[in-house]
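In this view, the complex is presented without one of its protein chains, the others remaining in place.
Letters are used for the chains, namely A, B and C, taken in the order the chains are written, and counting of residues starts over at 1 for each.
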């Protein structure tokens, strides 16, 4: 018997929103009921996103709690700080929530307020929120009412470090994550810095002195090994639309260094992820390309070690809009509603 | 009751081949049996195309007629001149054929031999072959054994001119098709001219003195109105992977010019394509973007006319690898085997 | 003896402005005195454009007529409609002016006001302004006080058609210019349509029902042959930063068709441009690439004709920011001040 989930989206005009739409209109168990956008209310969604012409007849509408309350599930694809103001009422009406922004990702509210520069509007819900990284939190996700969908960089980095930390293999005081993202991660807002003529054919680091995803990543890594990791995280801007690559550096502990070959560590990765549909441990010494996951919900990972070195290099790639946002959100929805996990997100990456 | 079509692919390493694979592994009624490649025989398909990891376990194999003969349908995704040598034997064994190359597209063998620079190896089959543009040839496609899948430029240009010609609206002696294609159209062969560093951030015409798709387009246009069109066709190379845009120019006949407004012509386009799943007539004076069809089987068309001008401007966009190759081939397969036409090719374009 | 020209720039923050700066800091006879920008006044130019670090110590300043009046020459790199308000006062103080915007390009003020949507603020100067296409107007440029620098598309299109029209070779009632531009042509303003994620990997026409450069081009073409040309002009947006390619279509008159081979026409082009430093007539049937002029002031042109066709195809490429804007402006400055024409604009294109 098929379940049809009545779904609403708050904030459908950004890239996360349209990616949700792209995937949800092809999802066999979803009935899209409402898509809100203050700025575009009254216009057809397919006027903004012509890829949806003929596939979605809904207009953007003004946010309306009563309309949203008729949904089984509401996705918030809004800027940080919006969901926290609307979620309590919807939860009280029995609607389940997946927030794709950062409002409920960080458990320590003081840390959240420092990095996001605003006062949290509903601290009491933070503890109830489940951090939606299925590979770690599957059981908690099943029953949750309020899900905090992980950030894009945190997804790629956490999945890359996970087996090293769970197995206590590395020196946790000095981890490095050198991460690179396509420009869609900066969103659809009009800004000079995201213009084609400002970014094409060029590359740079940004946020090198400190980026909001640092505390989210550290919280996740700390939980994996009950440690207090020392992490340096530097994001960079790639001249391409979609894709994140994270190159991770970690020194083996002396014990692991003497006991384990790189092949052994590869085996631990393969074992850890063997039942995960959306994590692909590639053959040892592969070089995963971001295009191998473009438009798909996969995370591909590969391991390297240089001669005479105690450093493990982990290469991890995702599509920031899919596994790093909308795809993972739908994966979480599938788990929350008891569907087969890969329903509607089995698309093969577009390559070339 | 579901039909499962046993499918083989000859020449699976090129971009047309991998695009067939991407779409066919998600097609609910297809059982992929054999994928041949002389150069890559023995290696896993997913080693060349990691987007298929976990989705396709087949290796490339040497071409083997007996293996292919067990299929219901064989796609040829080979260079021009290969299919014509292998098709007769397979046809004789009852296998149906879709050739994605040019071997069977041109009815006048002398024209074919001149433009393709080789002697045709099985002239007797040319007449039997059905030209697979579903919007024109649907009935003939249903029963055909040998289908010639249209070229990429010819698809975009013919669908753009079709309603003008069928309705006798234009002066056929002077048509212009200024067409632009992404670089994937040049194939996956190693050539200096297709290197990233030779093409990125640059644009040029090519084949401006004459291109192989000219006779194919003319044959198609001539059939639409029993005319002998005068066509100038100039292709250009875009610094992007996928997508074709054709800007078409045609002068209205004096009669049409006095009788018909642009709105009337728009209505004729909408009428002509109203039952076509894969042709989208956009609102008048739209500017279709190639990205609105990226990865999808859609052709989007829009009309313009400048002030005090008798010239109709038609803008037509497709994804050269989908509607211009693999997607249209699968559309044809669906028609040949009695499936719903859009089975397995309903993917929404990736945008952004 | 060297002449040093004291130069001011009004509106230095846009792409035309920074390109002027790039070229002028390397120009041996220029002393940059003032660069105005309302929005950035007080900040160093090199903070906005780090390529100028160590080469230009000036800050942006508020526009100040007295400061500008100390210059020999002021470039206006402002939006349309700004120069016309400031030019009269500067002219009256003896400053010579080069306007890179459209304020003084169109002689028929009614046409200008219709296409630019504003009332012209100093109609009396329009007639005095010299249209700065050196290949046509060299003598007038020498003595002029107020120069209207041509638009980017008009430069590429006019130079392409020029020898055909000057020699009365073509049917002027039906010319087509299918032109394509890099995104820098849209300027540095923050707009969703120019974002990397909206334009990368995609292509589209724009302004297909009518674009402001149409009347400028027609005015130029009409002057070449005392005709009233029928021109269809469709611009397109290329996923790259710099470069314009125009593909031009014109039918030979019956007389030219019978009298002249393509080689003869090639000879006329070579003859017409043999003394022009910045127009390169390439070998017959070449395909000029925009990258062959990237960062340089060259226009490269090539001719084609398809079999059994009376249509001449002209391919014309320029860098829209150099020959299409800043480079041509400096070329004009050199002529106005009696310098060798190529002074400071001899840079070889960056390739690859």
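To be clear about the criterion, a contact is a pair of C-beta atoms (placed from the backbone, for glycine too) under 8 Å apart; a residue touches a chain by one contact, two chains touch by 3 or more.
Quick caveat, the model's predicted, so the values are computed rather than measured.
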Omitted chain - touching chains that are shown: A, B, C
Hidden-chain contact residue, picked from the options B:33, B:200 or B:342: B:200
Absent-chain contact - pick from A:96, A:242, A:272 or A:347: A:242
Per the touch definition above, residue among C:282, C:313 or C:330 touching the missing chain: C:282
Selected residue (touches chain absent from view) among A:266, A:290 or A:332: A:290
Options C:52, C:133 or C:147, residue touching the unrepresented chain: C:52
Residues belonging to chain A that touch the chain removed from view: 174, 176, 178, 180, 197-198, 200-206, 208-210, 214, 230, 232-234, 236, 238-243, 245, 247, 249, 251, 285, 287-291, 294, 304-307, 309, 311, 313, 315, 317, 352
Footprint left on chain B by the chain that the document does not show: 15, 182-184, 186, 188-192, 194-201, 239-241
Missing-partner contacts on chain C, residue numbers: 15, 18, 22, 25-26, 49-55, 184, 188, 200-201, 241-242, 280, 282, 288-289, 291-296, 300, 346-352
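The rule is simple: only the chains that are shown with their structure count from here on.
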Chain contact graph, described as a line, ring, star, complete graph or other shape: complete
Chain closest to the middle [Cα centroid of all protein chains]: B
Between chain A and chain B, centroid-to-centroid distance (C-alpha), Å: 36
Per-residue multi-chain contacts in chain A, two or more chains: 15, 184, 188, 200-201, 241
